[in-house]
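Missing here is one protein chain; the remaining ones are kept as they sit in the complex.
Here the chain labels run A and B in written order, and each chain numbers its own residues starting at 1.
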Amino acid sequence: MRTTELTDGGHRVIVVAVDKGEDAVSVINDVANRSDIRGARVTGVGGFHTAEVGYFDREARDYVRVAVPEQVEVLSLLGDIAESQGKPALHVHTVLGRRDGTTVGGHLLRGEVWPTLEVIITEVGGNLTKQVDPETGLALLNAPGTQTA
Amino acid sequence: MRTTELTDGGHRVIVVAVDKGEDAVSVINDVANRSDIRGARVTGVGGFHTAEVGYFDREARDYVRVAVPEQVEVLSLLGDIAESQGKPALHVHTVLGRRDGTTVGGHLLRGEVWPTLEVIITEVGGNLTKQVDPETGLALLNAPGTQTA
Partner (left out) sequence: MRTTELTDGGHRVIVVAVDKGEDAVSVINDVANRSDIRGARVTGVGGFHTAEVGYFDREARDYVRVAVPEQVEVLSLLGDIAESQGKPALHVHTVLGRRDGTTVGGHLLRGEVWPTLEVIITEVGGNLTKQVDPETGLALLNAPGTQTA
């Protein structure tokens, strides 16, 4: 993993090149923790050698895991970073493309990168916070008012 | 719906947590109107309990409607807000993921949120305008020159 941190105006933009064999989720979490990111948009494109995505099951209150055991293009990696229980929390979804152009996607649980994943993390200019929702057990975004950074 | 409005440099970033049971399109339109947004990028991830997407039919000059009557992950919500006939106009497309990881998508017509939809609206730093295209009847983006905000 190699990162470039740019600052422009009041917010930071962190560009991450995730390398072959690294797990995308671990790397983005690492970067978020090291750079102490508390409110950001995340986008990315690249490829995975193997991946696992999730679908949140309403009754089970847990993710159904869908394995993607093949080389795929990362057509879209999209989400955000907010603060949950005092730490940066990553929430990214992905759409993956197979050799024939068909797609598969979900909440990104694991993605072993090959040959690269190019991620751009853009701070939104203030802290975002999450709170546990009693119905689902998920930490959901809380956006309760107006902040000026 | 809960919103946080951040300002950073000359432009605003509006973060919207769309709540259970709310329609994503109505909520984003409401926020765009209240905050008088005339030029922005829109991204989002989350889940829908039921949704309807559209495909623009070239001959009929209208959207074919595709119903998605099931819980899906919102893998990608992407688009923009511009000004059309004096008001903010939202144009967002979406890719949705089912329990088995298969996907369905289109122009977002309606999406009943569950359990959350996390939307980030980033002003581009100037006004964007749309104009009705006589061939299709659609309001298309007009980007005729160079502006400095």
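FYI, a residue touches a chain if its C-beta (ideal position, glycine included) is under 8 Å from a C-beta of that chain, and two chains touch if they have at least 3 such contacts.
In this text, all values refer to a predicted model and were calculated from it rather than measured experimentally.
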Options A:Val74, A:Val92 or A:Leu108, residue touching the unrepresented chain: A:Val74
Take the complete complex as the reference. Which residues in chain A touch the chain that isn't displayed? 2-9, 13, 15-17, 43, 45, 47, 71, 73-76, 78, 95, 97-103, 114-116, 118, 120, 122
Absent chain, residues of chain B that touch it: 8-11, 39, 41, 43, 53, 55-58, 64, 66, 68, 76, 78-80, 91-95, 103-107, 124-126, 128, 133, 135-136, 138, 140-149
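Rule of thumb we're sticking to: only the chains that are shown with their structure count from here on.
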Centroid spacing, where centroids are CA-atom means, of chain A and chain B in whole angstrom: 20
